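Missing here: one protein chain of the complex. Every other protein chain is in place.
Moving on to chain A:
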Amino acid sequence: MLVMGASFVGFGSMLHALNWSVWEALYSSLSTWALPGQIAMADMAYSGAPLMAIVLSVAFINARLLPLAASLLPHIRQPGVQEWKYYTVSMLVAATSWVGTMRRLPDLAPDQRLSYLTGYGLLLYGSSLIATVIGFYLSGQVPQHITLALVFLNPLYFMLLFLFDLHNRSKVMALVFGAILGPMLFLIAPDWSLIITGLAGGTAAWALGQTKWGKKGLNRD
């Protein structure tokens, strides 16, 4: 939670550094609440990428929420609860809330699970909004040295997060392909570089992962 707070502080600082308003920063965290997509969105919009390229990139980056929601929500399903409640609470599904609730939910009584997820999710969600605003204003108040560090938080954070789990060969290949293709394609076709990097590098890595070599002696995740 501390790290998540710090990365929303970093996001607020980043938007301040890119001359967005505090309302736009807050609106993004409020409506999207999925940081990697928000960062890609701000970065691409700043460099003037086409709307379609931005939407596609964000859709892919945040598509990880689909399996998260699909695996978390069966735990809170029970008879008599209206369907719309699941769709509403799905807004609170994020990597952080998934990790935090997935372990606890099976131990709780079935009728308490929806409330638990809602409470847990809202706590993280609310903190992220406050962190975004703090980051934004902090960035305008502190010396430039500190602003630099704040804006640099997220690239560093994602870099280390990726290096945390290197057991799956196709994921490692995806990281390597992405790290090579990303900057290269940015020089050739900046507007579409991210989405092409993702599709080309990711598909190649996935295909390698389907081969014997990719599956050898490794867990799926």
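To be clear about the criterion, contacts are C-beta pairs under 8 Å (C-beta built on N, C-alpha and C of every residue); 3 or more make two chains touch, one makes a residue touch a chain; residues count from 1.
Methods note: contacts and distances are computed from a predicted model.
K.L.:
Just go with whichever of "Fe-S cluster assembly ATPase SufC", "Sulfurtransferase", "L-cysteine S-thiosulfotransferase subunit SoxA" or "Branched-chain amino acid transport" UniProt uses as the name of the absent chain.
P.N.:
"Branched-chain amino acid transport"
K.L.:
Consider the whole complex, including the chain that is not shown, and state which of A:F8, A:F136 or A:F177 touches that chain.
P.N.:
Touching the chain that is not displayed is residue A:F177.
K.L.:
One chain isn't shown here. Among A:A17, A:L108 or A:I134, which residue touches it?
P.N.:
Considering the complete complex, A:A17 is the one touching the chain left out.
K.L.:
Can you list, in ascending order, the chain A residues touching the missing chain?
P.N.:
Missing-chain contacts on chain A: residues 2-3, 6, 14, 17-21, 24, 27-28, 31-34, 36-41, 43, 45-49, 51, 54-74, 77, 86-87, 90-91, 93, 144-164, 170-171, 173-179, 181-183, 185-186, 193-195, 197-203, 205-206, 209-210, 220-221.
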